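Here is the structure we will look at, set down as structure tokens.
Left out: one protein chain. Kept in place: all the others.
Here the chain labels run A, B and C in written order, and each chain numbers its own residues starting at 1.
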Amino acid sequence: MHEKVRINSADVKYTEKHIESRYCYHTASVRRDGDTFTVTPSSTEFIFRTERKVPRLGVMLVGWGGNNGTTVTAAVLANKLGLTWKTKTGLKKANYYGSLLESSTVCLGSSPDGEVYAPFRDLLPMVHPNDIVFDGWDISSLDLGRAMERAQVLDWSLQEKLWPHMSQLKPRPSVYIPEFIAANQEHRADNLIRGSKAEQVAQIRRDICDFREKSGVDKVLVLWTANTERFCDVIPGVNDTAENLLNSIQRGVFIGGDDFKSGQTKLKSVLVDFLVSTGIKPTSIVSYNHLGNNDGLNLSALQQFRSKEISKSNVVDDIVQSNPVLYRPREKPDHCVVIKYVPYVGDSKRAMDEYTSEIMMGGTNTMALHNTCEDSLLASPIILDLVILTELCQRITFCTQDDPVFQGFHSVLSLLSFLCKAPLVPQGAPVVNAFFRQRACIENVMRACLGLPPQNHMQLEHKMTRSFMHSEENHIHNPILMNGKIEHIKGYQNILTSHQN
Amino acid sequence: MHEKVRINSADVKYTEKHIESRYCYHTASVRRDGDTFTVTPSSTEFIFRTERKVPRLGVMLVGWGGNNGTTVTAAVLANKLGLTWKTKTGLKKANYYGSLLESSTVCLGSSPDGEVYAPFRDLLPMVHPNDIVFDGWDISSLDLGRAMERAQVLDWSLQEKLWPHMSQLKPRPSVYIPEFIAANQEHRADNLIRGSKAEQVAQIRRDICDFREKSGVDKVLVLWTANTERFCDVIPGVNDTAENLLNSIQRGVFIGGDDFKSGQTKLKSVLVDFLVSTGIKPTSIVSYNHLGNNDGLNLSALQQFRSKEISKSNVVDDIVQSNPVLYRPREKPDHCVVIKYVPYVGDSKRAMDEYTSEIMMGGTNTMALHNTCEDSLLASPIILDLVILTELCQRITFCTQDDPVFQGFHSVLSLLSFLCKAPLVPQGAPVVNAFFRQRACIENVMRACLGLPPQNHMQLEHKMTRSFMHSEENHIHNPILMNGKIEHIKGYQNILTSHQN
Amino acid sequence: MHEKVRINSADVKYTEKHIESRYCYHTASVRRDGDTFTVTPSSTEFIFRTERKVPRLGVMLVGWGGNNGTTVTAAVLANKLGLTWKTKTGLKKANYYGSLLESSTVCLGSSPDGEVYAPFRDLLPMVHPNDIVFDGWDISSLDLGRAMERAQVLDWSLQEKLWPHMSQLKPRPSVYIPEFIAANQEHRADNLIRGSKAEQVAQIRRDICDFREKSGVDKVLVLWTANTERFCDVIPGVNDTAENLLNSIQRGVFIGGDDFKSGQTKLKSVLVDFLVSTGIKPTSIVSYNHLGNNDGLNLSALQQFRSKEISKSNVVDDIVQSNPVLYRPREKPDHCVVIKYVPYVGDSKRAMDEYTSEIMMGGTNTMALHNTCEDSLLASPIILDLVILTELCQRITFCTQDDPVFQGFHSVLSLLSFLCKAPLVPQGAPVVNAFFRQRACIENVMRACLGLPPQNHMQLEHKMTRSFMHSEENHIHNPILMNGKIEHIKGYQNILTSHQN
Partner (left out) sequence: MHEKVRINSADVKYTEKHIESRYCYHTASVRRDGDTFTVTPSSTEFIFRTERKVPRLGVMLVGWGGNNGTTVTAAVLANKLGLTWKTKTGLKKANYYGSLLESSTVCLGSSPDGEVYAPFRDLLPMVHPNDIVFDGWDISSLDLGRAMERAQVLDWSLQEKLWPHMSQLKPRPSVYIPEFIAANQEHRADNLIRGSKAEQVAQIRRDICDFREKSGVDKVLVLWTANTERFCDVIPGVNDTAENLLNSIQRGVFIGGDDFKSGQTKLKSVLVDFLVSTGIKPTSIVSYNHLGNNDGLNLSALQQFRSKEISKSNVVDDIVQSNPVLYRPREKPDHCVVIKYVPYVGDSKRAMDEYTSEIMMGGTNTMALHNTCEDSLLASPIILDLVILTELCQRITFCTQDDPVFQGFHSVLSLLSFLCKAPLVPQGAPVVNAFFRQRACIENVMRACLGLPPQNHMQLEHKMTRSFMHSEENHIHNPILMNGKIEHIKGYQNILTSHQN
């Protein structure tokens, strides 16, 4: 067991089984009288424990033969095998671009050469995507080779290289409740579990056990990658079968949220946050989407579209509510989301957005975007992040000074908000859609597990006249105050001269 | 003296003159061996002192009669007078949209009703823009009424209301060194200080004193809002006159950086940060701009354009360098910036951008944007933020346990990075262009002045099975763990079921 | 009576009352055997008679107080009065931009100075828009001054100048059959004709007579500018009242088609025609629209939207069918039209389109457009063209050698296709949507009235080695053939050298 990021601090202990950190968590309660705010800070001592042993992980996909299912499986295979393939623009190499954990970085601190960034995945011990074993169900019996071809996502020359591997993989027969997905999916349904609902659940249970035994994985995660279901409040038939189902569940269920946040919605949570954070008031947000893959076909049925529309519509609410200077209570921008099925574009989803905002003195800012998003190539790395992050969360426990019994994360795992269009949070918790706040949350929680305080972006040491670090250098390059003369000011800058009585 | 945000903490003291806070600042040093990182956290105790008395502020603009100068002056007048005006889309009201301080908010903490957001301007005692008194120089003698008309920025019906006020304001004669701006500005130059350079500087000094006396302001800031100068390394003739100039300077000069960051560049610092932060690799960034105002005319001369091109070209460098997973050392995306003078569009600057990125497995994401930015309406609130923030920084001092003599901010005020296209930082300090990191920096520095730790976005209290806050509520709404049964799971979500050996 | 364009030809006679032309009309019948075509040309001699006397024209608008009604009335008033008004971008002047007849030109032939273009309106004697007298009905009693303000279309400073005139104009009470327009229009309906349907028709009749008498106009045209009605096949209650109605109709009813073709649809008929005409195959056309005016509100009701969707959906059919090389029989591009109501954008309709086409060897061309269309400002000049063209057509009669009795145009006036989204044509006639073909049709029909053959764009006289015109000049500047040597060929061109056995 050897972590790539190691903390040298009295607050962090590496036992054989755990990384254990002492952490001081700061909050504040606010009392408001008119426009006056009284802020009372407080802090809580935590101990975080992260299991160091990373299990062998199996992932079972509901809708394995779909575009997301085949793409994520193919991507992991291609990475594991180190595949390369020719295209007209040159030789390509398997990668995990678009994965927060695998392809983005975090700042650890500074060294004499400047700030040091490490891959996000190296912060804590976690599953590597190459080590995930996939299995799953599908209502279509197509093997994954042919399903990958049907998906029209990956370069053909890559498909040729993957074919021998993918065509060996065959989805297990699936439960099929026609009312839940669009009628236009009927023709795919040739691979079904027969019998009563109880029998079907029993079969699913056997499938999970079977997979675990045959593959030798330590842990199995089940993930929904099938079509958008119709909007509903309860799953009929869940209660009566839950007992059987729950017998096979040992440590609870995590719920992440709805709909992978991969394209237009993710970008919207960035742009609206940006505008509102800079004091500009978005007044109309219009989002048009079209896509031509099977998800688009499914969505072309009315009820399924409602689901999607709902999961996309609230994405700016938290941002808008956070700025009472720009928006009166209950005031919202016009917000319109349209999704259309246009077969020709296939998996190459298009987003066309228009953001209209009020700027100073009655002015208007209009941004129009055309965004070509490869639907499944953007969703697949998010699926990987979702399972790896979930698995990690299962290995983290914590306690406080007042409640010294170790506990785990709430089963509504709002840490996954980052990856979902309609994040679920425990009752009473604020919903956060803003991209950078969500990302900061994941990063800071992981830092807490290492005893590191939140990223503050302050760089105070570089803002001082006499820094507590590198102080010599600093003095040398501060000519104005050292010798009382302006020696060099670069041209055309915004010079600020101050006069004081 | 009564602040709107008041901290109730043993770490914060309100004396008659100061807000004084005790603050623990955290940093970390990193040692790298191969791909292993050893992080050593450390912390420094600070005391921050913020003067509570807000001075009466005078601002003198170089290029007062230009589009930015007239617009910012008119905006402050209209806000102070509470003006409204008719347009075809209805009655408009003066505002400060686009100002970070006046129109954006910060989260103070939580109350029983949820998170509480206050206007940024309420965090610390600072100048209100309505109270700023403007004066300035211009090479053109046009009064500000006619200059405002020439600028073609504000609605005509607003101009009619402002006319009686604006036409009373006349720019002082200005220094004019033709080599520094484009030849095409020659025809405007009818309002010049004659004499030798030394005489000109003496006149400028007298102007500043004259303004301070007549207006009765406590403090004067001088700000460059004139055209982009040609690119240069030293200002010829500065040294020989510096002595005289410095006599009138009491507490040093702050330098903020070049070029207000108002439109395309600001958005770029958001979008590239977003892409790279999500693990996507921008490979080509193409930014086309055109504008038809006098700044555009000036830029149409080659040397002036060079300046602008340089100030815009580095904006993604820090972001790219922060992700060694996506980019090899010295690898950069193709980056191309074009600015053209198109008279017809006037002050309504247009930005057309294309971002091409590599996503998973050789896929490509292409975003094309068309952004209609009202140049001066976006820059004016930033000018206000710049002077207010600078004035505030002059009233903040701090010391550390090891260096108990109070000091002020470094004269290269990198806190202003947020507002400038080409931020200046002290030698050795990292340049930060990423929008949200810059904003977090300002917010966290202000929070430090109030003894508040950095925003952490963690909301740990809502992520726990048994929270240390509101614990009753939480239990009630957590059916899964309370009674061991799944009672309601909303449809179509990404359910994660975990199985553990 | 003095026409601005006068034809000097034995084929054209100017009598006191008429312009009479002899015209030879060419057609061809085609027989197809496999992929062989036998073309048999034929020609028909016509005599065209155009009445020279232009009547005083009155126009009554159904929905006078709507955005189109108020804008077209205001535009004619402003042009008649020669109004100017101030805006932030300078002084504006009333004009008829966007009107085919008033603001576009036709080529008459060549002069020594080159080709000569005349305004379209000068081709034949026709009503000038400034001379049109407006009246109309509306379900809302708002006078036209307040209706113009509600419309939010014209600059406020122009509205101020128009106010004294517009506020004098009051719409007559209107028939209101709620089922025909959206329920959301209910609140506007305070200006209604009461009584049975027969009584209502009688009142309408009296209104028309009243207007004609009081205004002293020679002719009255009634035009629908109210909201999009719900889609329907017959107008209930038309038959039983037709007798009364028809008593006041002397010379028949012209039907032009549905929906003014002003923005996105017009552009689409250009772009698709362009692509297909150049041998490129559009495979997916996606058109998103949003608008926030009352038409948008009305369209937000489902049935009204169906109308619009139908009127927009067939616009590419004729173009696609005209190219059997690119499209198999019944093959069509994916075509999707969306219209959404977004209040904030008001009358400033936005169109966002994506055209995807197949180019050579499996390549793809993608065009994405963002088009800011001022809805009523684009529609108003088309309304003027529509009434002026219709009035002109009523003064044109013609006969052929075989049918020497003079007749008028068919009452389904397909000449108006140019101006309508869903053109109506007589049964059996081909529908033409392609913009340039429609325009050529109008131009060539008018030329026929002047005895001029169709525009041929051939310029044969400039394509000959020895031209029948200006032959001297031509020889001089044709060095290659004059002296057998290449004397000057400009650089970098595509030189074509031919070698022949």
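Just so it is clear, a residue touches a chain if its C-beta (ideal position, glycine included) is under 8 Å from a C-beta of that chain, and two chains touch if they have at least 3 such contacts.
Model, not experiment: these values are computed from the prediction.
**Q** Among the chains present, which touch the one that was left out?
**A** Hidden chain, whole complex, touched shown chains: A, B, C.
**Q** If the hidden chain were put back, which of B:His370, B:Arg395, B:His410 or B:His462 would touch it?
**A** From the options B:His370, B:Arg395, B:His410 or B:His462, the contact with the absent chain belongs to B:His370.
**Q** Specify the residue from the set B:Val133, B:Val286 or B:Cys399 that touches the hidden chain.
**A** B:Val286
**Q** Which residue numbers on subunit B touch the omitted chain?
**A** These residues touch the chain not displayed: 283-284, 286, 288, 290, 292, 333-334, 336, 338, 340, 342-345, 350, 352, 354, 356, 366, 368, 370, 372.
**Q** So which bits of subunit A touch the chain we can't see?
**A** Looking at subunit A, the ones touching the missing chain are residues 86-90, 152-157, 159, 346, 368, 370.
Heads up, the rule we're going with is that only the chains that are shown with their structure count from here on.
**Q** Treating subunit B as absent, figure out whether the rest stays one piece or breaks into groups, and list them.
**A** When subunit B drops out of the picture, the chain contacts still join everything into one piece.
**Q** Express in whole angstrom the distance between the two chain centres, defined as the mean CA positions of subunit B and subunit C.
**A** Inter-chain centre distance comes to 50 Å.
**Q** For subunit A versus subunit B, what separation do you get between their C-alpha means, in angstrom?
**A** 29
**Q** Check each residue of subunit A and list the ones that touch at least two other chains.
**A** 366, 368, 370, 372
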